[in-house]
Every structure is written in structure tokens, then in C-alpha cells.
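Below are the C-alpha cells for one structure; questions will follow.
With one protein chain removed, the remaining protein chains of the complex are shown where they sit.
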Amino acid sequence: MVSSIRIWKNQLFILLVYLSGFITVSLLFLGFILLLSKGFQSLSLEFLLSPMREGGISGGIFYQILGTLILAITTLFIVFPLSMGFALVKSIYIQKAFVKKTMELFLYILNGIPSVLFGIFGFFFFVKYLGWGKSWFTGGFLLAMMILPTTTLALSEGINRISSEYIENGLALGMRKTQIIFSIILPQSFSSFLSGVLLGLARAVGETAPIMFTATIFSGATIPTGVKESPILSLPYHIFNLVQESYHPQALSNAWGSSLVLIMLVILISGIALPFRLRAHEEAKV
Amino acid sequence: MGILVFVSSKAILSKPTFPFSVTGAFSLIFTLVSLLFFCGMALFLLIQGSPIFFQEQLSFITDADWFYRINQYGAASMIYGTILVSFLAIVLSLPFALGSAILTSEFLPNSIRVYVKSFIELLAGIPSVVYGLLGVLFLRPLIFKWFAPFSPESGDTLLTASVILAVMILPTVMSLSEDALRGVSKEHREVALSLGLTRLETFVHGVLPRAIPGIIAAVLLGLGRALGETIAVYLVIGRADNRLSDSLFSLKPLFEAGQTITSKLGGSELYIAYGEPTHWSAMIGLGLILFVFVGVIVAMGEAVNWLGRKYQHG
Partner (left out) sequence: MTNLHSSKVLSVKNISVSAGDEPIVKDVSFDLYSNEILTLMGPSGSGKSTLLRVLNRLADLESKLNVTGDVTCCGKSIFENYSIYFLRKKIGLVFQKPCIFPGSIMRNVLFGVRHHLKLDRKEADGLAEEVLKKAHLWDEVKDRLNKSASILSLGQKQRLCFARVLAADPEILLLDEPTSSLDPHSTHEIEEALLEMKQTKSIILVTHQLAQGRRVSDRIVFLSSKEGVGRLIEQGSVEDLVSCPKTKELKRYLISEV
């Protein structure tokens, strides 16, 4: 016999769960739709392709988009080799489990460090101590270090998922370590790695704190020349400044449009990652 | 015995080979670059942040007055702001995050689940500055209107910051909690249900105990992100120094402007501080405190994971 109190409690539980879920999803969904609609109102080809005017209040966001893309590409080129090297050392070259574990702990700690600390350290070291002033390179480098844990762990896990028969067979065919790395290990963990890199990149393009002291300014920059004293404009920092002048309707509309572009960029990069994420599951078990 | 010892082939590869391969050399160099960066950052915080501690010792942490023009530095109101805002964010988001996680893992059919999960992951990728935008435009006036009885000065309050953070960490906490719940194998549910337990009882007694380590880890991760979030907090918290109420448990600060460590660090005061050694050390000292906070959270997360694994096998 099932007591009515138990049934009643159960119904309440189910109700609460559905309610909280519904509220959560619908509110978030509404917020998202709001963002999209406001953003689209401000969007036009002219907006995307023209430079800003009147201190950012009007005009377009061409150089902001360019700056963000420059940062993204720099980050990509830096994080790719660095995290590949780290993952190879951690998963292949090092034998002692203790060292591997320490390296993994290092990655977890790095992953938790607030992004603003990257920015402050970068400011001290690159901008002031090295005397480079603000530079797109510094921004890219800091962003790369920030997403390094994500990308390295993605590759590392991909490597660990490769079943040892492949490596045994490679060895039995007389292949050397480097050959096994480039012919077996890297190809078969590549989807996992790429998805990690793309997801990290999607996060990096939206970051403001690491670049606001080190790489980006609000107005005055177009295309960087050289590495030192070469700041760039960027979408996140642009939005950040516009929000602080949001009483001005034109600035507001500019902010919506910029936000939409930024979000579209994030979605685009995450979207490209999707097929690789799916493939990563089948990768190691052909 | 005698069954082929299936060799750990990746261990085979770790024997050093001579001549040392080019790939190995480059991999080592790249690894060292990363390690060097991290050590550099840690040393930087330590070396540049410690002078203020030597100068003021513990009063840096307990003193709430920050007047940089007369070289008076006290981090207490910022520490208070950071802790209050972050913990409140967890408290606010947890019911919704858990509720949604339970909904999607226990009740929703697979087809809908995939869409919900994808949407949530999408939200987790939205940049914090966009949350800041939404917070300034919608949340701020809302808080100002709804909590008028408490007479806030404007919509920029600690409460606003907490709510924004709660929304920001919700996708992460929900997604990870859901992973933890789904990690519990189907049998546990099926056995409980077939013994006549209700859904609630099945969940509380069959599923939840095994998912607890994962959920705690999710909460800790959310907490870590809340502690470190700069931009969104900066935009809605009002950035007012020296707001430490006399009573730690009064609700009043929630409806006033305040300051967290991150909102202080994210401002232009950093540029001003650079030329002035004491001021600079005070700022970096704040960074050091934040670093320690986050380090503790990460360590707790690892401990929970480790305990969780022990418990599963025990």
C-alpha cells in the first residue's frame, strides 16, 4: 500500500523540477531571443564594413571585427604547437605516473585562474617590463595560455583513447617513435584535439579582461604594424565601453549590433567544432 | 598465468631513444614555455604582491578603508564583496541548475534532451561582456524597481552582481550536474523503481548519493568562475569602495553598491597604480588573494573527485 503522503511528496517533487526547468529554459531562451532581435535591428552591411565614428557612438565596427580576428588567428597559431607539445610530453614522452599527474594538476590550476590575472601579468611583463606597449601579439599569447588547458586536455584524452593495438602493430612493423606519433597517434586523436582547440577559441574571442590592459584600445587603431606599440580594436572591449555609455541610444544600438556579431562569431566557431566532437567518439575505435 | 601480458604500449614509447628526436625536443621546449609562463605569473603575484603584506601585515585583509590618494589600503570590503557576491550567486542558481539538471536527466526523453543540452552549452559560451550588457539594460532597472522599499541608490548593487553571476554560472553548473546524474548507471534507477519506490525516493536514495561528488565538483567549478568573473560584475556592481557594513549578516549591503576584487582589478586604477610602488603592490596583493581563493577551490575540487573515486570503489 502506498501512503498518500509519499505520493503527494512525489508529485510535488516532479512539479518543482518541471517548474524550475521550465523557468530556467524559458527565461534564458527569452533573453537569447531578445539579444538576437535587438542585435539584428542594428545590423547592416554598412555597420559591418565601416569604421567607427564619433568615438564609437556611431559608425561601424569593421576594425573591431578585424582586431578580434587577428587575435583569434594569433591565439590559434600559438596554442596549437604549445598544447600539442605539452600533450605529447604528458601522454607519450613521460613515463612516471607521478609526473603525468602533476602536469595534469598544473593544467587544472591554470584553467581556474581568473582571466583578469592573465591581463595584469601581461600588462606588467609585456607592456611595461619589456616595453612593448600594447600589442596584438601579447593579447594572442595571453589568450593562448588561457585556453591551453582546454586544448591540451582534449588532445591528451584523445591520445589516451587510442587502443594500444595500433601502437603495438606499428612497433612490430619497425616504426620509430616519431613515426608512430605522426602516423598513428596524432591522426587518430586529431578530431578530439581540433574540437578542444575550437571550443577554446570560441571562449577566447569573447574575453575582455586579458586583452584590455595589454592589446586593445577603444579607438584610434586600424591595422597593426609590427609587434611593439601595435594595439588593435576588438569587439568585446568595444561593447564593454559602449555599455558604460548606454544612456546614449545610438551607442546602445551599436552595442546590440556588436554583441550580436560577437555571439555569431562564437556560435560559428563552436559550430565548426561540432562534427569534430562527434567524430572524436568514433576516432579511436576504427 | 602465461596469458600474454598485454603490454602498455604507450609505456613502450616512453623509453628515451638516441639520438634525441626533433619532435621530442620541440615538444619539450613548448612544454617549458607553458610552465615558464605559469611560474612567471605565480612569482609575479608573489613578489609584487607581498610588499603590501610586509608593510601592513594582516591589517591589509581586515581593514576596509581603501584611499589610494593617501596611501591607505585595506582589502576587507573587496574580500567581503567577492565572497558575498559569489556565494549568493551559487545559492541563487543552484535550485534552478539542479532542477533543470534533474529534469533533463531523469524525466525528459532523449530527443528533447539533446536540444536542451545543446542550448545550455551554447549559453555557456556567451561572452561575459554580453551578460554585462543585458545586466545593465534589464537587470539593473528591474532590481531598482522591485527592491525600492530597501531604497537602493541605483540599480548597481551587490545583489545585481549576484544575480548576473547566477545566470552566468547556471549553464555550467547545470551541464556538469547533469553529466554527474547521467553518470549513475540505469540499473540503480530500475532496481529502485521495481521495488516500488516513487520517482522522488528513487532519485534521493538511488541516484543522488552516487552523483554527489560530481555535483559538488560542478558547484565548486561554478564558484571558481564566479570568483574570477570580472567584466559582468564590473558593469553592475557600482564599484564603490569602503562599503563594509558593521554587521556581517545584515542584508543592507546587498542593496548598495560595492566592490569585489575583480571589479577593482578591472578598472583604470591599475594604470594609475603602476608608478607608485605601494599602490601597485596593494593591487597585486589583491590579485594574490584572489589567486589563493581560486587555488583553494581547485584543491577542494580535486579532493572531492579523489574522495568520490575512493567511495565508488570502496
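The chains carry the letters A and B, assigned in the order they are written, with residues numbered from 1 in each.
We take it that a contact is a pair of C-beta atoms (placed from the backbone, for glycine too) under 8 Å apart; a residue touches a chain by one contact, two chains touch by 3 or more.
This is a predicted model, so every value here is computed, not measured.
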Contacting the left-out chain in the complete assembly, out of A:Ile5, A:Leu45, A:Ala97 or A:Ala172: A:Ala172
Option touching the unshown chain, where A:Gln188, A:Ser253 or A:Ser270 are the choices: A:Gln188
Touching residues (missing chain, whole complex) on chain A: 165-166, 168-176, 179, 183-184, 187-188, 286
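To be clear about the criterion, only the chains that are shown with their structure count from here on.
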Separation of mean Cα positions, chain B and chain A [Å, integer]: 17
Interface residues, chain A side, partner chain B - complex: 2, 6-7, 9-10, 13-14, 16-21, 23-25, 28-29, 31-32, 34-35, 81-82, 84-86, 88-95, 105-106, 108-110, 112-118, 120-121, 123-125, 128, 145, 148, 159, 164, 167-168, 171, 176-178, 180-182, 199, 202-203, 205-209, 212-213, 236, 239-240, 243-244, 246, 252, 255-256, 259, 262-263, 266-267, 270
Complex contacts: residues of chain B adjacent to chain A: 6-15, 17, 21-24, 26-31, 33-35, 37-38, 40-41, 44-45, 48, 95-100, 102-104, 106-107, 116, 119-123, 125-130, 132-134, 136-137, 167, 170-171, 174, 196, 198-201, 203, 224, 227-231, 235, 262, 265-266, 270-271, 274, 283-284, 287, 290-291, 294-295, 297-298, 301-302
